[in-house]
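The complex appears here minus one protein chain, its other protein chains still in place.
When the chains are written out, they are named A and B in that same order, and each has its own residue count from 1.
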Amino acid sequence: MLNLRDKGAQLWEDWNRPKRVAFALIMIFGVFLLPYAGDFSFTSILNTPIASYQAILVYPVGMYILMALGLNIVVGKSGLLDLGYVAFFAIGAYTAAILGTKTTLNIWEILPMGMGFAMLAGVLLGIPTLRLRGDYLAIVTLGFGEIVRIAVLNTNSIGGPNGIPGVPNPPSILGQSFDLANPAHFFWIVVVMILFVIWMVRRLSIRRPGRAWEAIRQDEDVAILMGVPTLRYKIWSFSIGAAVGGAAGVIFASQQMLVAPQTFTFNVSVLILSCVVFGGMGNIWGVVLGATILSYFPERIRFISSARQLVFGLALIITMNLRPDGLLPRKKREHLSLEEREAAKAAKAALKQAKKLNSGASK
Amino acid sequence: MNFSVVQSQFFPLLINGLALGFIYVLISVGYTMVYGVLRLINFANSEIFMLGTFATIIVSRTVFKFDINSQPSHGMKLLIVLLCCLLAAMLTSGVVAVLVELVAYRRLRSRGTNRLGSLISAIGTSIVLSEGVRLLTHSLPESSPRVLSKFYIFTIHGVGLRIDQFLVIISGALFFFAVDRFVKLTRIGKAIRAVSMSEENSRLMGINLNRVISITFLVGGLVTGAAAFLYETVYETTVFNVGFNLGIAAFTAAVLGGIGNLRGAFYGGLTLGLAEEFFSAVLGTQWKEVTVFVVLVLVLLVRPNGLFGEAIQQSRV
Partner (left out) sequence: MNLTTKRTLGVVAAAALALGSVVATSAQAAPKSVTLVFQNAVTGPNAGLGADELLGAQTALYEYNQSKPAVQIKLVMADDVSDAATASSVAAGIAGNAAVIGVVGSCCSTATKASFPAYKSGHLTIVSPSATNPSLTDPKQPKSNGFPFFHRVVPTDAFQGLALARLAVKGVTAPKVFYVDDQSTYGVGLKDTTAAALVKAGVTISGKDSVPAGTADYSSTASKVISSKANVVVYFGYYAGAAAFKKAIDLAGFKGTYASGDGTLDGGFITQAGKSDAEGTLITAPTVPFELAASAAVLADFTKATGVASPSGHAYVTETYDSINVFIQCIKEGHYTRSSIQNCVQNETFTSIKGSKFSFTRYGDVSGGAPVGAFTIKNGEISYLGNA
């Protein structure tokens, strides 16, 4: 099968800096134009039937990409299986709803608070539970996700099953107002947040935390022996992931203007995890691709109505069977340095030479 | 907080908790056996259970012409009906489990480098099965005819033991004992334990990995099917997503006991059944899951590998 990831990576490696910057800018510009793609004849195939295409770009597409990137820090980078990621999304959304309706704070002021509360929840959950290994962590996080949902469902002062209506829209930026009539503006904000998270993850990956996460993911015992403070880095990964989920929740609440407990079910956690694994764990572009497809696809096939979840399930099975490591899996080794690449080239040449000699000797 | 319930209703709560607990035990066995050999949560196990409940209902309705209003059966006929329903549920669940392994796990196991890939294909399988049943049943709940008259075997001071609960507790224990012996003593059981100890080594020892894994799914499915039959005998209702909550609960039970360990599934299931019953009585049913998960976290803090945190291969029974 054609290895798209390696082809793309090779192309990127071969380019010089101006070329890379130009390419990135063009791509970002294209993404910013996406909300208008539905209006042109040749791109109108992107239009979603029934649901509004521009609204779909914000939720689920944009939100799922953002959350998948956040979960990727936890699952893909440091190898911690989190089945309750929706909890952080819910905490962000409810922070926005409660503070937005009961105080005069605006959404931009609430955004850091929502992230802060989500991080705090991440740390509080992480300290006792991140000592656990593998699937023990999975079930505890699953439980945490359910606890958050059940707690808001049973608390009448925050609306119980009715949720909280009337969450305010964010105040305008540069004269661009954020309201129901302008989903494109929300989309742009989400894209900015996605770009920021991508930038952050890429910076972290090649620094100390990234290396520590990689070590933990590959073999935690060895990481401990090598002197990596694993618990601290695991809590970091957990709470950074949580902050991204919380940020997504705040924007979500202010765009929807209503939060209700039934949005924050275990299914969302499962779906976000599916986005990460389906796209290619640990690889940012894979995760973005996976989240885009898995959030957009069920909306695009709305015309088959009641069987669309069935088709979605089939698509998951078939794709995972064809590409067990996801659509764009991570490279076995990330970020080879220039010397390493030279060395690999030399080794390859030497191997060729040796084979030639060998075949000559046997003659 | 309502402790008077526990005082006045202690015995009924205990019996209900045990009956629920034994159903959890059997479903947990399905999770724990698969986990033992694959190190993976079998997300489709809840759908394997769901299909077992439907098989029970279909057989009692179509083969034996029971409906919701028919009189319960007696004597020899009762025995035949119950056995046929049990067999139907076990076979359905067993076959489906083997198929799930073929579709969701086999190809990925030989090719994938990360095990989460099969987790996602299992989730896909689970979606396909439950959505398929949802479309076929128009999302309606289906009730199970009462084949077994629910009389009390004995009552003392107004509290008693009901026949269906008695049946669940006895047959739950028997099924568990049978699986335990099977894994412990038979040749194929030893192979299962070998695979769960080390896949590589057991392959080197000449064990046919695919066959052992298939059989593990089969046994897990059979036991889950038995759980589905017993569930229908006690609760008499099912719906396309019946497995969802039960699956989470049973998986929690497996982890509570120590996943991958059969005895862990046993004690975990019983603990969870009793805890759910008593916590809902005291704190209100809406907080049931919350309390269960809090208990789970507390247990894992003290014993990070669950109550009986050894893997399947090390259990010394």
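Just so we're on the same page, a residue touches a chain if its C-beta (ideal position, glycine included) is under 8 Å from a C-beta of that chain, and two chains touch if they have at least 3 such contacts.
Keep in mind the model is a prediction, meaning the values are calculated, not measured.
S.K.: If the hidden chain were put back, which of B:110, B:139 or B:210 would touch it?
M.R.: Touching the chain that is not displayed is residue B:139.
S.K.: Any idea which of B:64, B:182 or B:235 touches the chain not displayed?
M.R.: With B:64, B:182 or B:235 as choices, the missing chain is touched by B:235.
S.K.: Just one of A:96, A:260 or A:315 touches the chain that is missing; which is it?
M.R.: Checking the options A:96, A:260 or A:315, the one contacting the hidden chain is A:260.
S.K.: Kindly state which of the options A:34, A:55 or A:270 is in contact with the chain not pictured.
M.R.: For the chain that is not drawn, the touching residue is A:55.
S.K.: Using the touch definition up top, pick the residue from B:4, B:110, B:186 or B:208 that touches the left-out chain.
M.R.: B:4
S.K.: Contacts of chain A with the missing chain: which residues?
M.R.: Interface with the chain not displayed, on the chain A side: 48, 50-56, 58-60, 153-154, 160-163, 165-166, 180-181, 183, 252, 256-260, 262-263, 302, 305-306, 308-309.
S.K.: For chain B, which positions touch the chain that isn't shown here?
M.R.: On the side of chain B, residues 2, 4-5, 8-9, 12-13, 16, 20, 68-69, 131, 134, 138-141, 143, 146, 150, 162, 231, 235-237, 239, 241-242, 244-245, 276-278, 280-281, 284-286 touch the unshown chain.
Note that in this section only the chains that are shown with their structure count from here on.
S.K.: What's the distance between the Cα centroids of chain A and chain B, rounded to whole Å?
M.R.: The answer is 34 Å.
S.K.: Inside the complex, what are the residues of chain B that reach chain A?
M.R.: Per the stated touch rule, the residues are 35, 39, 41, 103-104, 107-108, 111-114, 116-121, 123-128, 131-132, 135, 248, 251-252, 255, 259, 286-287, 289-290, 292-294, 296-297, 300-301, 304-306.
S.K.: State the interface residues of chain A toward chain B in the complex, per the touch definition above.
M.R.: 75, 81, 128-129, 131-136, 138-140, 142-144, 146-147, 150-151, 153-154, 266, 270, 273-274, 277-278, 281, 306-307, 309-310, 312-317, 320-321, 324-326, 329
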